[in-house]
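One protein chain omitted, others in place.
Order as written gives the chain letters A, B and C; numbering starts at 1 within each chain.
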Amino acid sequence: MKKLINKPEDVVRESLEGMQAAHGDIIKVFYEPHYIVRADAPVQGKVGVVSGGGSGHEPMHGGFVGRGMLDAACPGDVFTSPTPDQMEAATKAVDGGKGVLHLVKNYTGDVMNFEMAAELCQAEGIDVEAVVIEDDVAVKDSLYTTGRRGVGLTVLAEKIIGASAERGDDLKKVADLARACQANGRSMGMALTSCTVPAAGKPTFELGVDEIEVGIGIHGEPGRERMKMKSAKEIVGIMSEAVISDLPFKSGDETIVMINGMGGTPLIELYLLYNEFVKVAQGKGIKIARRLVGNYITSLEMEGFSITLLKADPDMLKLWDAPVHTAGLRWGV
Amino acid sequence: MKKLINKPEDVVRESLEGMQAAHGDIIKVFYEPHYIVRADAPVQGKVGVVSGGGSGHEPMHGGFVGRGMLDAACPGDVFTSPTPDQMEAATKAVDGGKGVLHLVKNYTGDVMNFEMAAELCQAEGIDVEAVVIEDDVAVKDSLYTTGRRGVGLTVLAEKIIGASAERGDDLKKVADLARACQANGRSMGMALTSCTVPAAGKPTFELGVDEIEVGIGIHGEPGRERMKMKSAKEIVGIMSEAVISDLPFKSGDETIVMINGMGGTPLIELYLLYNEFVKVAQGKGIKIARRLVGNYITSLEMEGFSITLLKADPDMLKLWDAPVHTAGLRWGV
Amino acid sequence: MVTTSSVVAWLQKLNDVYTENKSYLTELDSAIGDADHGINMARGFAKVAEAIEQQAPEDIGAACKTVSMTLIKTVGGASGPLYGTFFLKGSMQAAGKTELDAKGLLDLLEAGVDGVVARGKAELEDKTMVDAWLPAIEAMKAAVDQGIGPMLAAGVEAAENGMKATIPLVARKGRASYLGERSKDHQDPGATSTHLMLKAASETLAG
Partner (left out) sequence: MVTTSSVVAWLQKLNDVYTENKSYLTELDSAIGDADHGINMARGFAKVAEAIEQQAPEDIGAACKTVSMTLIKTVGGASGPLYGTFFLKGSMQAAGKTELDAKGLLDLLEAGVDGVVARGKAELEDKTMVDAWLPAIEAMKAAVDQGIGPMLAAGVEAAENGMKATIPLVARKGRASYLGERSKDHQDPGATSTHLMLKAASETLAG
């Protein structure tokens, strides 16, 4: 394992120190328990928005803390859910008296840890509501299972509900918007290569020189299907079909699209993939109202990408366009 | 070779099409010859700023076209200098009557192609001045050689002279600022892995599982020294020593720092590296006034990073803070 | 009789056990999860051993409370809240007690397992740690009259069978459930760490 780190067990903390040093105007980092809050937290009279999850997905979530997006993020160890004490501290730190929304990616660990934190906060009189994002169409959805993984849609939802909270919406409205994102958003990912968790020291899985893993999660979990390498056009075709047919997205729908790099994919390829996706969308009459192309929710150094599609109503688009000032997304300010 | 592309020879064009589709509000892409201009070009009464170079370094340069930065970028084939017809067309497209600055990275090919383009433009009455960036301290500088490679400093210079042109500075002033950046900026890079040029189909070089290449260029050119893997602290120590002692940067200097990922490096590591750099700078009394941490000038999917340090006077810092609206850098708008 | 100091010995033993089985559990988790279960358990119980070293627990309830808080704060993932809840409920059951007979120990374990089920909402054959816990509790109930040693031995055996029985199952809870059919033919890591936990108990609490 070659990594630009010191000791595996210090990666998260030292990286947080670097974030603090780089973005002291936007965020404030606390340690033991680790959490990141926007520099001006708590904002009185505003709903707080808190997310969190394993580290290794940067810029998500810490890079999305700041005006117009998250009030706080709780980074766990690499690919491991954070713990209730982090979420409890973060929730208290951003509580502006209007309640706090927990945006949770649907992993058993994340869900249970956020649940415990919410119980602790509620016991202290903070109004906490949790919305779970589960958008990965690679996972079969059924009543009997845990449901789908939460992946790329989380980024879009964080932007939209962050703007909602910023304009003064109450907790119910912010939570409703989060649920609307969940109801209207779908994603799917694929990988050319695996990634190596620092503490594990070797790749999570192995892929042959001409193999790809389609339907992969963001932790190097095996995907839906291993297949032979294909052209960008074919791969985008397979993935967008899975995403589009699931909701389904229909001709005339206005959407926000994210073509997201898994961490090790060159930007030149991400634009090429976006170009392929545009052709697919055009063929189906789906309108791309807004888009993100880049690394937003990553799996360390994994090569690959994901497609996220969100059917957005005019209010969502307005919230999307609202000013945002974070390390990872910035406009209007 | 596994890459998210269609045919190797179509990578640059298809990626440009994706950029156009994604950023039509900021840029306009022309094909055969390929060049990218800001959407509102030419801006009358403003000096035009043009750069360019091989593709594969995205977001540089196309991702830096837009208000407050470049007026045009000329993308060559992957890792190959663009040609004079591209630069000539781009220069004409952004000429607002106040002359055009060519910002050139110091590679023989880039320099000669820009030279030929400048001759062609001057023959048609456009005032063209060229400034060459050569900041890579890994290359020995001497009177008898080509000089140093142009690397990370190019990004900082593009931001600063772009803002200078935007505020209405004349060609001489813009060129002087570019030369001031060159005089006060230094960089060095390293790699954990090689990268694969799509047309070549195999990695440019091979590195052992415990080897790193220090002093590498941005095209997978061999570096200054191959060494055994080291900790982030040690690597940053070696590289910052080389960068700092070269100018030399001194206690009390105000600087702009860039910790740049080579394309395949996870952001969590870049922040960790920045944290190490902050400690080195503090130890030497060097002040970090501004910083960038992320992928700005890449080598396809290479894992590794570079450090760029620019001693900045108050005017440079003011220009740094000025609004910029490009695909790759955005603030104040 | 289970005493406070035998519980402490159990917890110290768990630190050794999860350190030894770190790679094994992580490997199981890499097949159907995210390759961290061994890392999680080893990190958690190293901290538990530290905490107990620093401050000797006053009674069995206090010991379990310390374990619970430590696991909740340091393990994360699914297993953190699950084992954390296990020891939390156990600590409530054994609050203030310095000795437990077979029935007392069984009550502690059963309260813990109820907590796990309430927290994780897994049922039998969902391919989780519950597949080791529930049969173990059943077996121990049947053997509680034979005393601590035989009771734990029966629990370990049932847990081992339950753990092995997870192999052919398709997961319906936890990360492995995302794999659908591909989760078949792999042993569940959490059921494995549960079996190890009971095995360590029978080695330290039976004497």
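One rule holds in what follows: contacts are C-beta pairs under 8 Å (C-beta built on N, C-alpha and C of every residue); 3 or more make two chains touch, one makes a residue touch a chain.
It should be emphasised that the depicted structure is a prediction, and the values quoted were computed from it without experimental measurement.
Peer 1: With touch defined as in the header, list the contact partners of the absent chain among those displayed.
Peer 2: Computed over the complete complex, the missing chain touches B.
Peer 1: Looking at the whole complex, which of B:P84, B:G99, B:G185 or B:G328 touches the chain that is not displayed?
Peer 2: B:P84
Peer 1: Kindly state which of the options B:A39, B:A183 or B:A199 is in contact with the chain not pictured.
Peer 2: That would be B:A199, which touches the missing chain.
Peer 1: So which of B:G18, B:G217 or B:P266 would be touching the chain we can't see?
Peer 2: The single option touching the absent chain is B:G217.
Peer 1: If the missing chain were put back, which residues of subunit B would it touch?
Peer 2: Where subunit B meets the chain not shown: residues 33, 54, 76-77, 79-85, 107-109, 112-113, 115-116, 136, 138-140, 144-146, 148-149, 197, 199-200, 204-205, 217, 219-222.
We take it that only the chains that are shown with their structure count from here on.
Peer 1: Which chains contact both subunit A and subunit B?
Peer 2: Common contact partners of subunit A and subunit B, which must touch each of the two, are absent.
Peer 1: Greatest Cα-centroid separation from subunit B: which chain?
Peer 2: Most remote chain from subunit B, centroid-wise, comes out as C.
Peer 1: Name the most central chain, where centre means the mean of Cα atoms.
Peer 2: A
Peer 1: What whole-number Å value describes the gap between the mean CA coordinates of subunit A and subunit B?
Peer 2: Centres of subunit A and subunit B (C-alpha means) sit 29 Å apart.
Peer 1: Using Cα averages as centroids, what's the distance between subunit B and subunit C in whole Å?
Peer 2: The answer is 55 Å.
Peer 1: Just curious, how far off is subunit C from subunit A if you go by their C-alpha centres, in Å?
Peer 2: The separation of the two C-alpha centroids amounts to 32 Å.
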